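The structure's right below; bear with me while I get my questions together.
A single protein chain has been omitted; all remaining protein chains appear in their positions.
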Amino acid sequence: MNPVDPERLRVRELGATQLLRGAEIEGRTQPAHLEGEELERHVEERVMTTTLDKAVAWARSNSFFPATFGLACCAIEMITIVASRVDIARFGYEAFRASPRQADLIILSGRVSIKMAPIIRRLYDQMLEPKWAISMGACCSSMGVFNNYALVPADKFMPIDVHVPGCPPRPEALMHGVLKLRKMVQDDPDSSWRERYGAVGTEEALPGA
Amino acid sequence: MPDATGLELIGQELGSAVLDTVFFRERATLVIEPDSVRDVLAHLRGEGYAFMASLHGVDYYPEEPRLGVVYELLDMARVDRISVKLRVHSQAPEVDSAMPDRPGDRGWPTAVHQEREVYDMFGVVFRGHPDLRRILMPEDYEGYPQRRDFPLGGEPVTFTYNDPKRPPATA
Partner (left out) sequence: MSPVEHETSAQSEKLSEYRRREQSITLSEVDRPGGPPDAAGDGEPGETRQELLTLNFGPHHPATHGVLRLLVTLQGEVVRDIKPIIGYVHTGIEKTAEDKSYWKVIPVIERMDYLAYYFNAMAFCGAVETLVEVEVPKRAQYLRVINLELNRIASHLFWLATSALDLGAISMFWYCLRERELIVDLFEMSSGQRMHTRYFQVGGVIEDVPRGYAEKLRSFLKLMPGRVDQYRALLNGNEIVLARLRGTGRLDAESLLALGVTGPLLRAAGNPWDLRKAQPYCSYGDFDFRIPIGTVGDNYDRLVVRLAEMDESVKIIGQALEGLPEGPYMTSDRKVALPPRHELATSMEALIHHFKLVTEGFRVPPGEAYYPVESPRGELGCWVRSDGSAKPARVHMRDPSFVNLQAFSQMAEGGYIADMIATLAMLDPILGGIDR
């Protein structure tokens, strides 16, 4: 609902004992000494879920499948990131997939024009959850060099997780952006727009369906 | 480029179609009547200018006639360039298309996309063009973006003094 409270973030750092004591249960001011049934249920809910969540987030963050989606000049630097100097395969993201159904990371590289915006939105909707979007370059993050009638900033029509500034950003800068996304997915997946807006995801709205 | 005298000679040959000849910075331009564009292009092709390098539009707002179309011709054999310019009123922006073949005069196939672009950006209608649709903007877009009185558009840049989300400074 609101930007994540630092207090809630610290919840995850609590040691096992405090977890077991139920210190973070809402509304309680004193640690509750749970016993028996309650304690078991509490342990199941908290500890197992947290560890499983962490494992899944670790796996997801280390195997993004970017979509081959290049628009303009930033696409050149995005293609350079696949080449050997700044090797995106070091991190495991070399499997670029052309079909949006098989990709989970869309890197909007380049300027988004009026004609292209609904198409990008449709592609993003066709991607399956969980999915992330990186807005690469100044033109899609803000209007960039061209503040005119023909461009749409990406935030206006789709939710973006990481903005990478630059015109075009160096391949190292884009790599930094991807790694920031990785850190975000690994450590703190709930700090994205989904948690903030209470949204589940986006889906493709088929015409007449 | 044809030098100044060469340009004048071409202008005389074309007669009443030519409204003006301009020789500026070693570049030759013929300003012609809009209705005689095909005849002028055919004549220049006969002179050797058989390659149309560029076809583009200009907006001379606020002077009327406002919309101009410029044809850049190139003579590859003699390495010569000449520009042909015509101006149409914005109330009646119609020009014969350079693309279709006519009896006795081959068309200029290179004009297909370029005339569509001039139509899209300036609103000049090319009579006889096989497929005059918008090419760069979405097809149902309203307005002609590169006219001078069309606003530039874009997003307003938010600074601290006009940021709607920022709470107003107190005291």
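Labels A and B are assigned to the chains in the order they are written; within every chain, residues are numbered from 1.
Throughout what follows, a residue touches a chain if its C-beta (ideal position, glycine included) is under 8 Å from a C-beta of that chain, and two chains touch if they have at least 3 such contacts.
Treat the numbers as computed from the prediction; the structure is a model and nothing was measured.
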item	value
Sole contact to the chain not displayed, among A:Ala98, A:Leu128 or A:Ala199	A:Ala98
Touching residues on chain A - with respect to the absent chain	68-73, 75-77, 79-80, 83-85, 98, 100, 110-111, 113-116, 119, 123, 139, 145-151, 167-168, 170, 203, 205, 207-209
Positions on chain B where the hidden chain makes contact	24-25, 27, 29, 50-54, 56-59, 70, 72, 76, 79, 81, 83, 106, 108-110, 112-114, 117, 121, 134-140, 145-146, 148, 150, 152-153
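Keep this in mind: only the chains that are shown with their structure count from here on.
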item	value
Partner chain B, residues of chain A touching it in the complex	114-115, 142-143, 146-151, 153
Touching residues (chain side chain B, partner chain A) in the complex	137-138, 141, 145, 150-155, 157
